[in-house]
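Omission of a single protein chain aside, the complex is shown with its protein chains in their original locations.
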Amino acid sequence: MQRSATRRSLRTTAAAIATTALLLGAAGCAPDQAAPGGELVWVIEGGNLANGHMDPHSSQLDVSAYTLRNVYDSLVFLNADGTFEPWLATEWAVSEDQRTYTFQLRQDVTFHDGTRFDAAAAVRNFEHIFAPETASAQAASSLGGERFAGAEATGEFELTLRLKDPFGPLLTNLSTAFVGFISPKVLDSASQDALRAGGPEVTVGTGPFKLTEYVPNQRLVFDRNEAYAWAPASLAQPNSVRLLDRLVVRIVPEESARYGALTSGQAQVATDVSQFTVDQLMAQADQPQSIAVNVSKSPGMPYSAILNWGRDVFADERVRDAFRLGINVEEAVFGVYRTGRQRAWSALSPSTPNAYDASLEGKYGYDPARAEALLDEAGWTERDADGYRVKNGKRLTAEWLSWLPFDDEKRALVNFFIADLKEIGFELRHEAVEGGEYQARYADGNGMILDFDITDWGFASLDADILRNHLHSKGRQNASQVADPALDALLGQAATLSAPEERATIYRQIQQWNAEHVAYVPIVPSTFEVLQIPSGVLGLQYDAYGWPLFHGVQYHGVG
Amino acid sequence: MTRTTAQRVGSRFLRPGALWRALGRRISAAALVLWGAASLAFLVLAAVPGDPVDIMLGPHSTASPEARADIRERWGLNLPLWQQYLLALWRPLTGDFGISYQQQRPVTAILAEQLPHTLLLAVVAMALAIAIAVGAAAFTRRGIFRSIVQLLEPVAVAAPTFWLALTLASVFSYGLGWFPAIGGNPVQQLVLPAIALAVPLAGTLGQLLRDGLDEADRQPFAETARARGLGTVGLVWRHTLRHAASGTVTMAGTLFGWLLGGAVLVESVFARPGLGRVALDAIMGRDLQVVMALVLFAGVVFVIITLVVDALVAFLDPRTRRGGDRA
Partner (left out) sequence: MSLITALQAGQQRASAASTWRRLLAVAPAVLILILVVFAAFFPGLFAEEANLRPNPGAVALPPSAEHWLGTDLSGRDIYTRIVFGTGLTLSVGIRVVLVAGLIGLVVGLLAGLGPRWLDAAITRVTEVLLAFPELLIALAVVAILGRGPESVVIGVTTALLPAYLRQGRVYSVLARSTGFVEAAKVLGVPRRRIAVRHIMPSVARPLLVLMILGFGSAVTTAAGLTFLGLGMESGVDEWGVMMQEGRNRLGDAWWITSMAGFALLITVVAVSWLGRWVARTVQRGER
């Protein structure tokens, strides 16, 4: 009796286990059906978006701009060929002295919460950008910073922007999502903290999509704005076309997961993938059913090593030059990116409109002999036991500080540089720390701390004026601590002019200046890749940054 | 320790008055533990370098000092430390768990949203681990299977969770495509992460169980049972498993804490929502409110589990049930 009871209970247990296993197996094998008719999943890395970067007016992160582009419109749209198209503004005029811009606004635009878009609403937005609590990290300076005198509603649908001095890049920067328009009702009622945190109640714009759900670090869900009728001409679609109903942006930290999601059909569009993945895909490009890659070379400042002149090591220009000549950037970039990218030679990347100085290509390349000579000249003649140069008992060391996340490719680059510099007796040490710690060592808000010899970044920008942030003595991101009045004058002049050729000439001079004095060492231009599945997604377009625009996308779900 | 305590508690099941006293003692001890944990968490967070305001603003923020001071004041970060500490202790008692300054929404909302995912993962992983461990230990008492399993167990224990997770994801998800990388139904989403968590646990539990079973086998009652003709399986099921289980169940309590830690790794790899990632972000971001809430939550869970475990042990171990002789 005991025996049979035991056997029965055992049989039941075994049956339960087997059934569970079968169920799990069956569930695991069933393919996930793609949503029919109009729901697209876009996977991004999305780091830092949740840390208060959901307000484009205050954020400086690219991810804020390209995700929130779906919700916020701009005054004008910048075409690939550099011309401007009406968007929320139907026409505009610039005064003779280039200090006054007058925009006629569309009269049929409403925000997602029903508020009307008019000149008053626009003015409210400009006020918000320059308000102290907003702590704008990019929008304000992209509108000229101190040059911006104010915005005024000179008519119900007429907006006037005034500048203290002419500012060439103004119109270009007005086309970005950083200067997108938030509903004035939200601006008046929500706190700045709430705006930065984001959410369906505060992320309210005029865009083709509304933010209907936001789970920080997980996903953003955008639903189509049915009332949207004011797309720029290039992006507009005839009414007959059935556009995307819903865009789901999924935040996925692991790169292999993003790529895996795309290949397995969980996502249809992906960004933030490694060069290696891109290379693989390009190699398969001619095969049918292969994933399509759109690679755009980011205009603006390439990924560079910023040298801090304020500390002992790099105060001497010869040492800076030796650093630049002592690293074999070409081989390093090839080792990491293969043929996918060429090294950067200049302070601006080649795709920056009307500015790139191609004459710098090939100059100041890898020259260890010259680097060693320079270091000897600078007095670093003795060596210590490990082979590094010493002067007055101090070793020749440079501390390189980066912030996390720091991807594998950059890490490999740094490793190569460390090895190269070791050969000429220069010690390079690298550390990548959390955003908060990085910020603490970068600046304390009262003055610059800049606790590093080298830091690194690239900065995508549609206009070469971005250099003013980095090289002007009063620049907001002047980590090199450059203070050259002649350079300041050049930068100011270039910002004031509007004729592209004149500006280009000056920017060439500025790039030469950097090549001579080495404020930063350009390493490799940044790129922005967008991957999409081979079929089913139509109408995906790209803006001047190379960021995807979902305005006119149709998605025919594949079962 | 727990066995002795359980024996004491178990025997007192027979006397109601003493039961309440015992319960009261436990609860006051638990309150002490919670207070200690909360204080420790506060101290730890106060010591993490980096200004929370900087973390909120992100790298290369060009916020003016006034703007920073404004943020600081709004979050009560300029209060003296001891005041912040008292507030941190007082508020949860009133049900106010504060607002996460990273995500700018109530902490309770974050917990309510993320907890079920982690809990589900932990429970499934635990169940899986127990099933594997019991199967491995109980059904491979002798012979070549025993040797094989004995060889595999230390490997299972030694395998780092994140490596397991990465490899499983790489092979079965991105490689063979059997499981979705993101999305999919809840069952699909659970399988690989649960396996990654369960394997090391199963190894540990299996070893413990096996040792317990071996030990129990040597006891006199086992010989008696065998003499009465009880087969191996019956013996295992009715007698020795109970003995061995009490030791394992005790461990299982603390192993649940390990699971929560492992969840951090697994949730990172599989991009799963859950408390693990929330905890990681909060620690790195010095998000005081979130960390305090998590600490209190962990403390409460731990206390509950300890109570449950003690009760279970008292129930399982026949020696304590009778409330009599110690072995």
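Lettered A and B in written order, each chain numbered from 1.
Note that a contact is a pair of C-beta atoms (placed from the backbone, for glycine too) under 8 Å apart; a residue touches a chain by one contact, two chains touch by 3 or more.
Note that the structure is predicted; figures quoted are calculated from it, not measured.
Visitor: Would you indicate which residue among B:Pro180, B:Pro193 or B:Gly262 is in contact with the undisplayed chain?
Guide: Looking across B:Pro180, B:Pro193 or B:Gly262, the contact with the absent chain belongs to B:Gly262.
Visitor: Out of B:Ala279, B:Met292 or B:Leu312, point to the residue that touches the absent chain in the complete complex.
Guide: Touches the omitted chain: B:Ala279.
Visitor: For a quick check of understanding: of A:Asn51, A:Ser74, A:Thr203 or A:Ser274, which residue touches the chain that isn't displayed?
Guide: Only one of A:Asn51, A:Ser74, A:Thr203 or A:Ser274 touches the chain omitted from view, namely A:Ser274.
Visitor: Which positions on subunit A touch the chain that was left off?
Guide: That gives, for subunit A, the contact residues 254-256, 274, 276, 328, 331-332, 334-336, 404, 406, 408, 411-412, 414-416, 418-419, 430-433.
Visitor: Please identify, in ascending order, the residues of subunit B that touch the omitted chain?
Guide: So the residues of subunit B touching the unseen chain are 1, 29, 32-34, 36-37, 40-41, 44-45, 47-49, 154-155, 157-163, 166-167, 169-170, 174-175, 207, 254, 257-262, 264-265, 268, 279-280, 283-284, 295, 298-299, 302-303.
Just so it is clear, only the chains that are shown with their structure count from here on.
Visitor: Let me have the rounded angstrom distance from the C-alpha centre of subunit A over to the C-alpha centre of subunit B, please.
Guide: Those two chain centres are 39 Å apart.
Visitor: Of all residues in subunit A, which touch subunit B in the complex?
Guide: Touching subunit B: residues 2-3, 6-7, 9-10, 17, 23-24, 27-30, 32, 41, 43, 48, 50-53, 59-61, 132-137, 141, 193-194, 196-199, 215-218, 250-254, 256-261, 263-264, 266-267, 403, 434-440, 442, 445-446, 457, 476-477 of subunit A.
Visitor: Which positions of subunit B touch subunit A when the two form their complex?
Guide: Of all residues in subunit B, those touching subunit A are 49-52, 54-68, 70-71, 74, 101-105, 113, 131, 169-170, 173-174, 177-185, 187-188, 191, 230-231, 233-234, 237-238, 268-271, 273, 277, 281, 284-286.
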